[in-house]
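With one protein chain held back, the other chains of the complex are shown just where they sit.
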Amino acid sequence: MFRRSFKVAKSSISVSRRSLHEVPVLKNQDSFLQNGIEGLYSPKGFKSSWVDYQKYLTLNLTLQTNGTENELRTPYQILLQTAKQTTEQHTFHFASQAHNNHFCFEQLANKTEAQKTKPSRFLLERLADQDFANIESFRDHFLLVADSSFGQGWVFLVELPDKSVKIVKCGNDGTPYYYGKNQSLDLNGGIDEGSFEYLNNLKHLASKQERDFSLPLLGINCWDAAFINDYGVTGKADYLSNFWDCINWDVVNKRLFQV
Amino acid sequence: MKIQTKATGVLERTSHYLKAGILREKPAWFNVVGSHPPMVDLTKKPKKFDTQAQENDPSKSLFQKKKGGELFKTRSNIYDRQQRHNSISRVPKLEFLEDQLRDVFYHQHPWEFSRPKTLIENEGNESKQCDWSHMLQLHKPLDGESVVQRTLWLLQDSKKNNKNMTLFEAYDQARFEFYRLRMEEEMSSTVSKEESTMYGAIFPSTNLDWGIKKEQEYIDAWTKVAGEKTKVRDANKDGRASNGSMGADDVVENKQSIWETVFDASDVSEASLEENSNAQTKDNA
Partner (left out) sequence: MYRLISKVKPRLLFLSSQLGSFRSVSYTLPTIPLLDNLKISKDEFKGLYSNNAVNELWFKRGEQLVEGLNQLLEENNINPPSDLNELITLTFNKPDLYGIYSYASLIHNLQFSLESLKPNESEAGKYAIKKSEPSDLLKTPSISQTFNNEPTDPNLREWIVNSFGSIAEFRTLLLNSAKGVKGDGLVWLVAQATYSESTLRNNQFSSNANGFKYSTLSIMNTYNAGIVDDSIRSGQITKLKQQKQAKIASLKKKIQERKHITKDQENNEETERASEEDALAALEGEASFPSDLTLGTVEEAEAATLYSDRKLLPLLAIDASSRNYLLDYGVFGKQQYLDNVWDCIDWDVVSKRAPIRFKQSFEMD
């Protein structure tokens, strides 16, 4: 026991070397680069939405964080660290985007392989608690939220501390981990009473320093960068439905268990 | 201090005590520790200082024992003394253009000092990873040092291409590039904040909020003091004709506030001034 703890301490020392933020390597990256993701991306499309876009995010993250306390942190840690800082929102953007993009790409597989996987019984039960009788009705609702929102963003299925699940729409670079930065509203048009009350509620929670324990299980990328290469500017709907077909449920199921 | 080994030997010692009958009952932990003894000896041992690994003091060679004889050299002779003062053995004053540039830059931009700076380096040669043909670096934050290094690069580059840039021109170019990038970052930060607010983000406590809260605390304290002072002044005005001005000071003395020491002094001088003027007016009358 003593020895193990000693080893951990040693390895954490080598981690704390100063270094750059880099694009993580996906499980099937080589085959994806060569053949694309079957049923979703061409090789070129995959390269632009994962390799290039993630490179863009991590390079910018490096530029924003080098020489600061965030230098050695992972994008996930940086986004939590900067979520409440008003002057660090550009850093937050790159961290949150890098994390979300990685999160979404992790759950993708070639269509034929993805079709072999299924959402677990536990996940289906949780969904049934939210009145989604089967996975199809959940799919339609989930994709509707993604498709019907204007502008860039993400849609997540998150698990709350009481083990119930809910769909969270994150506008722009919003994050599912902290309610103050969910960015679920669009205040660019008229503001209705519901949004106003929602905002007040958030402020109330924040003033009590309420913490957020929700964790995402499933995410979908609605940014133009994710589909513009293969589907064009207007191809969001097709992209979303293809995305659904390429979800590797094994990954999603595992996220539910890990929590 | 003597090295404490008692803690690690506690099992052994206890079993001796048990055998000898000093202890009658096994302690509760005895079996557990007996079956899972500590794997690592956690006692701290002093490190021995390895003198062999040290390089010889070069000055010792001057005073080495002479080869054949029994004589030791105990002081430096004229020749040695001459060596000590010539330009080769004297530590030169190191002067770099960079230092001058740094001086100028940080003199012009003193607030750049307020940005935290990390001093940690992996190998000590991080600066070699930078390519100063552009201002932004992946291995180093944008700061005054960037301006200095970029200035030097611009100078060298202009020499190579026979452009004959002066030091001032190079420094100014680097400086303006630096401003441009800072502006860009600042704008990016401001716009990001505004943008996320438009999508419903909230910030529990901003720097401005904090500042205003602090300011309010001082205003509250000041309100109290000002109220008291006003009372005193009013009392002074009313009471002056009949009682003179002395009684009023007592009011301030009893109250406690952070301002007390500051205001007391002025109070006294003011009061005494007033008294003087009163006295004068009386005299005149």
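Letters A and B name the chains as they come in the text, with residue numbers starting at 1 for each one.
Keep this in mind: a residue touches a chain if its C-beta (ideal position, glycine included) is under 8 Å from a C-beta of that chain, and two chains touch if they have at least 3 such contacts.
A quick note: this is a predicted structure, and the numbers were derived from the prediction, not measured.
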Touch with the missing chain holds, among A:19, A:42, A:77 or A:137, for A:137
Of A:34, A:148 or A:209, the residue touching the omitted chain is A:148
Where chain A meets the left-out chain, the residues are 48, 52-53, 55-56, 59-60, 63, 90, 93, 136-137, 139-140, 143-145, 147-153, 171-173, 186, 188-196, 223-225, 228-229, 232-234, 237, 240-241
Where chain B meets the left-out chain, the residues are 134-138, 173, 176-177, 180-181, 183-184, 187-192, 194-195, 198-199, 206, 208-209, 212, 215-216, 219-220, 223
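Assume only the chains that are shown with their structure count from here on.
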In the complex, chain B touches chain A at residues 38-40, 42, 116-118, 120-122, 126, 136-141, 143, 185, 188-189, 191-193, 195-207
Within their complex, chain A touches chain B through residues 1-3, 6, 17-20, 59, 62-64, 66-69, 71, 84, 86-90, 92-93, 171-174, 180-188, 195, 198-199, 202-203, 206-207, 209
